[in-house]
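Inspection log for the structure reproduced underneath, given as structure tokens.
All protein chains of the complex are present and in place, except for one that has been dropped.
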Amino acid sequence: MHIVVCVKQVPNTTQVRINPETNTLIRDGVESIMNPFDENALEMALQLKEKHPGTKVTVVTMGPPQAVDILKEAVGRGADAVVLLSDRAFAGSDTWATSYALSTAIGKLEKPDLVLFGKQAIDGDTAQVGPGVAVWLGMPCITYARAIEIADGEATVERLYEDGYEKLAVSLPCALTVLKEANVPRMASLRGKMAAKKLVIEPMTAEMSGADPAKLGLNASPTRVVKIFSPPPKAGGVKWQGEEPEVMAQRLVDLLRERKLV
Amino acid sequence: MALKIDLDLCTGCGACVATCPFGALSQRAEDGKVDVNEACTACGACVDVCPVGALTLEVADRSAMAAEAEQYRGLWVYAEQRAGQLQDVTLELLGQGRTLADKLGVELSAVLLGHQVRGLGDKLFEYGADKVYLVDHPALENYTAEPYAEAMSALVRKYKPEALLAGATSIGRGFIARVAIQVNAGLTADCTELDVDVEKRLLLQTRPAFGGNIMACIVCPDHRPQMATVRPKVFAPLAPVPGRTGELIEEALNLKDPVVRVLETVNAMQNEVNVAGAEFIVTGGRGVGAPENFKLLEDLADALGGAAIGASRAAVDAGWISSFHQVGQTGKTVRPKIYIACGVSGQIQHLVGMSSSDTIIAINKDPDAPIFGVADIGIVGDLFQVVPALTKALRR
Partner (left out) sequence: MAELNYGLSELALEIRSMVREFAEARVKPVRAELDEKGIFPTEILRELGKMDLMGLYIPVEYGGTFEGDSMPNLIAVEELSRVCIGVSVSFAANGLGADPILIGASDEQKKKYLPPLASGEKWAAYALTEPNAGSDAGAIRTTAVKKGDKYILNGTKQWITNGGEADIYTVFAVTDKNRGARGVSAFIVEKGTPGFRFGKKEDKMGIRASATRELIFEDCEVPAENLIGREGTGFIWAMKTFDVSRPGIAAQGVGLAQGALDEAVAYAKVREQFGRPIIANQGLSWLLADMATKVESARALTYAVVQSIDRGVKDYSKFSAMCKVYASDVAMQVTTDAVQVLGGYGFMREYPVEKMMRDAKILQIYEGTNQIQRDIIGLALNKEYAAAAKK
């Protein structure tokens, strides 16, 4: 089997804030990590590899040159091959253009039986890239997967939805977006880390991927981020008392709705 | 679209560098003139601040696309149903959709996909739809992304709506992302605010990103339809108008058999929502008084759309609830979006487990309870009155 796992390098978002004066993202001192859900996708691939000997796991990322860090992390954990798709031509891609670019890179590889994604990236938070890539590759895609079994070219997958789950069956090849519940990601091994340290990763450029330049980057992206701003600030310790419970309850619900919390 | 920098004009003042929301601009080491990197989204924030007009947005020739876009009219809402039940988010989207459609002066349509779901059309009209597009087909009996996307894409290609909204549910997010690629459109995820620019006929889509730490406003200038998934519970449905009707357009499509087969559907979560990792937590302390009173908190949790139930050690030790639910030093450490502490005094052993929650709400009858020291919103009152009132207000 050949399994491709798409991983994204993301800032550790619990730390990202907007500078209230300049309205710009404060990125200083923000650590870059492998998108947490992608760790679960990678773990799913590695567990399948253990169960099905002869399986090869290729990890693909699109991003700036420093995204090699997460590819090295993946090698440390047991990935067999990596692809760094990196070119200024990809800059500014929205999910439409990102999924196209990733699909061209995957198209250059040995035909995969399974393409795995995280449930969503914790920065962009769209959850759209996985299903998008699947369309470009002409594959079905099962989102929100928490378990998989493979036998005779067929996958049985558990997909979570809001109030339950479904068991689904699909013939390979197919794509999956993977939930946290799926597994506990392993840590890199010492030998894996050593091998990763020595690894020299040459980026795959837009040209090498054979992508149509008209479908790349900002220009090819239908969506535009026109403004970013901080969410309405927390009230900072208000205390209501002495009123009717219904009045206070209603005010609280209004406030939560206004802040889009419920 | 791309940012153009006229280096002859650039004085290296650096004004633009500070305004870039994405940190895409920097000053070159050699001459201090500005340089742009791949983080640029061509948002234009820098263009306005450049005192010498060195920055411009190079706009591609959009006339062809604009003419194409002109052919798209009307606002669509995907009418999500599960097992023949319309989901609340659909009615919420019809509510907001009505407002937006009226601003644009266009029809509001609902798209109903499924098998033997025709009967749901009436409700859609009552809640504000002018038209309902229906694809009733055995391939759509169970939701799987592929036939649903195929049906939706076929309708979009044929009827050309200018905007399409769907709930940001597991179903909506699952197949609408396929549709966006198939119909070559932009898709904004998980919006919490929607408005329209009537003049430019643009949908103004606002959504949280970076785990809710920032908000982004997104538009799709050229591509149609403008698509968005919208978070449930942010908009309110309209009051239904009994007997209100509209036009039902049934589309007969030749759909392929689903490639993904549903073997089994298990409703209701096997486990209770685990406090560790939950987005919403309603916690009860000694003030809850008795095990049966946790029902009040469960109702509130339910009204929040499935919150986990937490407990202080006092409540656990009293045997009212299992230690699985305990938050704090010896219990779990949690970081939900909303933490509602009911009848919890807020001792340090409890606080260490929950004080980094995004929003903390405390309900306690003692105005001096330490929990108010960490609460963002405190309600001084009897939880037996406040909690049911909250549940009621949320359900309204």
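Per-chain numbering from 1; labels A and B assigned in written order.
Keep in mind that, in the parts below, contacts are C-beta pairs under 8 Å (C-beta built on N, C-alpha and C of every residue); 3 or more make two chains touch, one makes a residue touch a chain.
Please read these numbers as outputs of a predicted model, since none were measured by experiment.
Note that the absent chain touches A, B when the full complex is taken as a whole.
Against the chain not displayed here, subunit B makes contact via residues 329-330, 348-349, 352. Taking the complete complex into account, residues 186-193 of subunit A touch the chain not shown.
Quick note on the criterion: only the chains that are shown with their structure count from here on.
The mean-CA centres of subunit A and subunit B are about 18 angstrom from one another, to the nearest whole unit.
Of all the residues in subunit A, the ones that touch subunit B in their complex are 11, 13-14, 16-18, 22-25, 27, 64, 88, 90-92, 94-96, 99-100, 122-128, 130-132, 134-136, 140-144, 156, 159-171, 174, 180, 218-219, 221-231, 234-242, 245-246, 248-250, 252-253, 255-257, 259-262. Chain contact summary for the complex, subunit B toward subunit A: residues 1-2, 18-23, 37-45, 60, 82, 144-146, 149, 169-171, 173-175, 177-178, 180-182, 184-190, 192-193, 207-223, 231, 233-234, 259-270, 277, 304-306, 337-338, 359, 361, 367, 372-373, 375-382, 385-386, 389-390, 392-394, 396.
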